[in-house]
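To start, the structure under review is shown below, and the notes come after it.
In this view, the complex is presented without one of its protein chains, the others remaining in place.
Right, chain A next:
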Amino acid sequence: MSETDKPVLLRMRDIHIDGRTEEGWQPIIKGVDLTLHKGEVLGLIGESGAGKSTLGLAAMGYTRDGCRITGGSIEFDGIDLVKATERTRRSLRGRRIAYVAQSAAASFNPAHRLIDQYVEGPVVHRVMSRQEAERDAVELYRRMRLPNPEEIGFRYPHQVSGGQLQRAMTAMAMSCRPDLIVFDEPTTALDVTTQIEVLAAIRDIVAQFDTAAIYITHDLAVVAQMADRIKVLLRGEEVEEADTRTMLSSPREEYTRSLWAVRSHVSPAKPRPAPDAVPVVSVRAVTAGYGRMDVLHNVNFDIHRRRTVAVVGESGSGKSTTARVITGLLPPRQGQILFDGQPLPPDYRQRTREQLRQIQMIYQMADTALNPKLRLRDLIGRPARMYLGLKGKALEERVRELLRLIELEPNEFIDRLPSELSGGQKQRVGIARALAAEPRFVICDEVTSALDQLVAEGILKLLDRLQGELDLSYMFITHDLATVRAIADDVVVMQNGRVVEQGPKDDMFRPPHDPYTELLLSSVPEMDPDWLTRLLAEREKGKAGAAADA
């Protein structure tokens, strides 16, 4: 799909942007060129810190607080946004250039109804009167395939789901029929099943109004569905740019190839456990919940020695609650947890120190899971000191050993604070803290979902290696099926607090499936640029078939 015959809408030349740090101004964007034609979708990808969002915002002539444009020009439809007055820039924003943020929940004003926030743009820019804008909102809500388009605008942001909110936000960005929309990771915070709907809605509406878009994401499979062209960024510099198909089939640069290869990691299959083997952990007929509400209903599964059990399902399916029951944070109403065949006390306060030591947990958000005021020496050293009674020299040596195990150089890192680490390094420290207790069973709660793919890949490989070396069993909570494919031996699929399907990984990825597993599996974006189109067509056909059968 070549768009080069269309007129140029946005042209950035040799853009330099600096950000303020403690050591003074540091370059964030180091001379990037960007050209966007009318009606074209450009995908910006790269790891976090690559400068994607900064560049995307610069397309609006905007920089975040503490950032400044130090060189280059941004020409939008003949207007130089760098030199233009703030007044001119403001008259363009919302009217001709719009922005859709990553977290719609945080970007909507919780005190106003959706439709009130929708009409604000058109009314301020004098595009429409309030009545016209309200009628228009309903029309766009319908096109974004929101349920009850006539009424949904009269709800408050907290009254609609995350996926719906993200679509409402896109509708709002469309309200003035802008020439350019900047999408900043609009689906990153959503489940795979919800993501599909949002992606499809965004793609349709952008095509219908012939709007140009900059689509920022770190998910290659997503960008493959959305973009005509892809630009890869690394540390503020362009790695390469090409149209989507060329980029996917024959990337030129080594770095791009490494991004592409991420999803190829698959752990080797392990022999199945003997039928009479005692599982390390078994969850037996557990029913649990908060208050009067039951969140888990009769959940059963086993985790055998040296195996990784992936628990998958969308948010609210009870994955994390299961983990809380196993750790003893939430005593179950019925059922019990067996460790090595022996029942564990339901409440963690009744468990012995030895029992606590055996089960460790790695958290999703390393930011909140590590005490920000403790240095790595203490963070990692504490469990070793508590459980194993190490002191002084022996303790220090153990901490260094653990740091080497997670591939961080001890001399450099032992006296750092968590704030002096990158996201991936923090997660490694979280792993080291769990391992310091020398556990036999580790619960990994979405450990890679907050990380970039390359970094996540490193973490998965590390966990895989440690399992063999330290004789560990994992319970891996995730909603990302690529992760499951990469690391799991067995899979447990959960929906609404029930186990809908379970078994070894190879069986799970082979049909026939439970309908929910099928939906989950088919919703994982693939690198093929035609995947979304094909999937939507298939689902449409399926629905039509079901209707015909009825």
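Structure notes:
The rule is short, and it goes like this: a contact is a pair of C-beta atoms (placed from the backbone, for glycine too) under 8 Å apart; a residue touches a chain by one contact, two chains touch by 3 or more; residues count from 1.
Keep in mind that, in the parts below, contacts and distances are computed from a predicted model.
The listed options are "Peptide/nickel transport system permease protein", "GntR family transcriptional regulator", "Aldehyde dehydrogenase family protein" or "Sulfurtransferase TusA family protein", and the UniProt record of the chain not shown names that protein "Peptide/nickel transport system permease protein". Only one residue in the set A:Lys83, A:Lys373, A:Lys391 or A:Arg404 touches the chain that does not appear here, and it is A:Lys373. When the full complex is taken into account, the listed residue touching the unshown chain is A:Arg382, out of A:Arg382, A:Arg416 or A:Arg498. Looking at A:Val41, A:Ala133, A:Leu356 or A:Leu421, the residue that reaches the missing chain in the full complex is A:Leu356.
Those residues of chain A that touch the chain absent from the view are 65-66, 327-329, 348, 351, 353, 356, 361, 363, 365, 368-374, 382-383, 386, 433, 437.
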